[in-house]
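A selection of the complex's chains, in situ.
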Amino acid sequence: MKSPFVAELQADQTISTFFLVSEKEIRSTRDARPYLRLELADRTGTIEARMWEGFERDAQAVERDAFVKVQARVENYRGKLQLSIDRLRIAKPDEVEAADYQAQPQIDVAALYAKLLEFVAGVANPSLRQLLEAVVQDPQIAPKLKRAPAAKLMHHAYLGGLLDHVVSLCELSRLVAPHYPEVDGDLLLTGVILHDVGKTEELRYDSALGYTSEGQLLGHILIAYEILVKKMDAIPGFPPKLKSLVLHLLASHHGQYEFGSPKLPMFREALLLHYLDDMDSKMGAAKAALASEHGVDEWTEWNSALDRRLLRVEQYLKSEPEKK
Amino acid sequence: MKSPFVAELQADQTISTFFLVSEKEIRSTRDARPYLRLELADRTGTIEARMWEGFERDAQAVERDAFVKVQARVENYRGKLQLSIDRLRIAKPDEVEAADYQAQPQIDVAALYAKLLEFVAGVANPSLRQLLEAVVQDPQIAPKLKRAPAAKLMHHAYLGGLLDHVVSLCELSRLVAPHYPEVDGDLLLTGVILHDVGKTEELRYDSALGYTSEGQLLGHILIAYEILVKKMDAIPGFPPKLKSLVLHLLASHHGQYEFGSPKLPMFREALLLHYLDDMDSKMGAAKAALASEHGVDEWTEWNSALDRRLLRVEQYLKSEPEKK
Amino acid sequence: MKSPFVAELQADQTISTFFLVSEKEIRSTRDARPYLRLELADRTGTIEARMWEGFERDAQAVERDAFVKVQARVENYRGKLQLSIDRLRIAKPDEVEAADYQAQPQIDVAALYAKLLEFVAGVANPSLRQLLEAVVQDPQIAPKLKRAPAAKLMHHAYLGGLLDHVVSLCELSRLVAPHYPEVDGDLLLTGVILHDVGKTEELRYDSALGYTSEGQLLGHILIAYEILVKKMDAIPGFPPKLKSLVLHLLASHHGQYEFGSPKLPMFREALLLHYLDDMDSKMGAAKAALASEHGVDEWTEWNSALDRRLLRVEQYLKSEPEKK
Amino acid sequence: MKSPFVAELQADQTISTFFLVSEKEIRSTRDARPYLRLELADRTGTIEARMWEGFERDAQAVERDAFVKVQARVENYRGKLQLSIDRLRIAKPDEVEAADYQAQPQIDVAALYAKLLEFVAGVANPSLRQLLEAVVQDPQIAPKLKRAPAAKLMHHAYLGGLLDHVVSLCELSRLVAPHYPEVDGDLLLTGVILHDVGKTEELRYDSALGYTSEGQLLGHILIAYEILVKKMDAIPGFPPKLKSLVLHLLASHHGQYEFGSPKLPMFREALLLHYLDDMDSKMGAAKAALASEHGVDEWTEWNSALDRRLLRVEQYLKSEPEKK
């Protein structure tokens, strides 16, 4: 087992250990001297590292997703630790154990996935149920569905966050759909379960969270579009017009052009999917903001997902009246 | 009883009967000749009327909310009936029966109001429950709450529509609040029940639907602000910080500055109130659009509340494949 | 052969002839009486029709794309002819000849298509050339490509307009690509030829121009997405990363989110495709605006595609100086 | 003297008289038959006219600013008079007296111009005073300054309106400048007097109000730019940096890019010019809206310059309380 882990580092320590490279960049200082910046990861976290000298030769073979051995000093810069690397080389296969480098979800994804399967099993429309089973039980997709976050920064930005968000939406849909009797609950649930499945490919979450190049080029709506088209075409007798409805649910779920939806929601289930998704995402963002201890007095720090501060209601109700 | 009623009028008929004036306007033609335009109402509907000659003397005393006797010809202009008035005078008090001029809600407002009282009774926080009782049982407010529409055009635009929308939101809140355990259900329900109470004064709905001058000058958020401030101040020991939270729920429920909210929602219950209100309003607008028979093929006509057409899903699924 | 054709109708004429239904709608007048509105077409044009009485029985079987026999009066309303229908029935198969009802492109689509094939043949990259051939020579797609317009209203809004626009862009690309030596001409040409292929399904152009329901639900970018995914997957050894680039070209060609592109152009060829497409579309819109005789003095009438009037330069240069 | 004048026309009258052509357009009906639309003017007003038949030959020589003899019927279409022309020809020079065709300002432009000269005379900075004199006393510019409106539709849209607005702003400046002691009153007044001088060329106001082609191509800011550059260059020793300041005042006075200012106000006098100009324009628009008798109850009709209705305060204060 490697030692020390990122979470164990102390300022002013000198270390010699292994990491996974999660980002690599050559930068130059303003007086035009190049240096190497890396983001290094293990299962306990990530840390920034810089190498100022002699990296040209060593850094050649170093790419994202490579394992490296690093000799470095831990420095505290403005309350944040970073590494100043002295020596760097590619690790040999027998020097690393993969398990040391992959963080594990902190929530019970197995339980969430079981709930998801229950929701799928409850869909009455056979075409839609077949489609849902084909996606969530796909051996390529299922493991990613159990691990992917829902975003890098905005909401549910943690391992398993995607599944957490989707199951939350399933539960909401089961509550809200009966309130609008004209709404087709099966169609809504199909939208809920499938609308973000493209995030399994849009994001990187093997080590640090980020976006894949395909994710940046196409986005999760289009990535899911291909997946769903193929799954529906593979189901004998899937009604072509139902296919158009499912694809519209996917395409319109961001609700507005400026948020990357190429179409606006145009029927009841698409409207409802958008509103529930937006509501649950923002409630998730609010939960994360309020869970952090940062902030001023009874307010959280500025939250960029919501573009505002939030009030801690309980703390506010208990506080003294303010002086002007 | 008056005869004929608006709903009974036929093109090319000549009539002599009574109406309530719901709008009065002097217009001039482009060659600068003035004429009188009225909107006339009874309990079955409204009709436009024009008087081209001799109205200067007769129209003097005619104002909005006056009862008038009219001698006129019914004309069909592009498929729409309107009156061309020959003679006009103020009706005498004993010539009219008020009941003939006031439309009645087409939904069961008594049942809805009873449901509302139940929701109020279920609030555990005594300050909030006292506030809710003080508002919804106020003898000035209660009758208006049973009659007011939720809007002139956008959603729930019918007598009783406000109550319909509020009770719908109460039910939604009871379903959704437990899904977010950190949410204070009492606070949310308080926001739900009170957020639109200003519409009882913002809108006119005694005869035709419209806006009052106070409604145009201040809007329903500010009108309710005064009502709620006074009700809370009248409750002994109402916590001042709780008062600020209730007022914030009211002030922020439109969710964005450009929709007339002077503040953005800044705590969980305010966020949730905004999302649920927005969702239920749009679902109401969609329901009305789909209920109308107007439209082209399987699409509704252009809907200005949603700024799009909506698809009639069932009709679409049954339709033939299209030719290109 | 049917008689008279739409183009031959005269005001005040009474006719008894056949048409293709290109739009059907039930409307109601404001006094709540329903009537039937049709758009009727033959190969010479379209005309609005209304049926005020007795249509309930007759109109049952009448749907878009049906052939009907109509007995009607031609009326001139504000300088525009329309039909007032007295009797209406579905035509029998042997009463109509399809050729009478389908307008023909007014430009030489065969020549344009030949040019297109030449451009395809000039592509050096074998994967891209195979893709292009697979699309433009697909027996389902080719005939539509020769007939579809590029839009209903905005630019190149005529039969064959899509092909006209695409070939114009091919020529532009051949001129402009060498000006930017780093640009991969094959990749650019691939984007040019394929970016609008979804319009063959987004639009209806069998009789009158319009949008299909699938077109409204998904739009031409997503429709083409499915086509291209399948064509590329069907080519053995098509490089997966090249596939992502082609799909990005398609997805980003509108250049901005608010114009329905779910992604912004992120590499040189995608930028160039967007700029050339935008330029050629607007030049096409300008050409159409200037070709019309409508307008005031030396200015065209207001053009909604460009949101402005255009100056007729030659007429302006020859005009007299104006008085203030 | 001609007879009848536009202001004297009556519906159903047949007339044979002379007009000035203030707009000419060939339009086609939707069934593709061309017709002639004219706007005809004399000193009492303008009227729309249409000629449906036989105009091809007669209309050849008819252009904007031509005098024509017209034989026509006066028709009332929806409360608006228009002419249906039977015969049309160019008038002979001795058939018309110019004075019959040019409306006269309804305000005392001589008195306003005298006030303007006083303001100019009060400027202490010799360079700026020379510039102002050179512009307002220019024999080409002065007569136009006494006649031009400030806009076609938005504010001060009447003959002499430009001068009215400028003198109003001079008075405001004299009041407000001393309130901000750091403000250079001479520089501000220079901006006030010169900022809209380009409107003398941007607008047409010889007969009906409209825009010149140069006005549409360049706008009044750029038109004035040329005038001011030349006037300043013609003054010996005009300081070059002062010239830049004067040009900036002109260029930035609309205050924002989207209102056509290529620069934002960047010093005190430029800020103040923008705010005063905006305020006076909107107060002018409000005055015009409230002066019209149109509207509903105590509200004006929708005002497009202000994008809202305005309340008639006095009428509102006297009105009865409204029923809901």
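Chains here go by letter, A, B, C and D, matching the order in which they are written, and residues are numbered from 1 within each.
We take it that a residue touches a chain if its C-beta (ideal position, glycine included) is under 8 Å from a C-beta of that chain, and two chains touch if they have at least 3 such contacts.
Small disclaimer: the values here were computed from a predicted structure and weren't measured.
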Shown here are 4 copies; how many are in the complete complex? 6
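Assume only the chains that are shown with their structure count from here on.
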Same or different residue numbers at the chain C/chain D copy interface, by half rule: different
Between copies chain B and chain C, what's the superposition rotation on C-alpha atoms, in steps of 5 degrees? 120
Whole-Å gap between the CA centroids of chain B and chain D: 42
Quick one: chain A and chain B, Cα centre-to-centre, how many Å? 43
Would you give the residues of chain D that are in contact with at least 2 other chains, written as numbers and ranges? none
If every chain is a node and each touching pair gets an edge, what shape is that graph: line, ring, star, complete or other? other
Okay, what are all the chain pairs that touch? A-B, A-C, B-C, B-D, C-D
Would you tell me which residues of chain D are touching chain C in their complex? 23-31, 33-35, 63-65, 144, 147-148, 200-201, 203-206, 212-214, 216-217
Contact set on chain A toward chain C in their complex: 213-214, 216-219, 221-222, 225-226, 229-230, 244-245, 247-248, 251, 257-263, 266
Which residues of chain B touch chain A in their complex? 168, 171-172, 175-176, 179-180, 182, 184, 187, 239-242, 245, 264, 266-269, 271-272, 275-276, 278-279, 282-283, 286-287, 290, 308-311, 313, 316-317, 319, 321
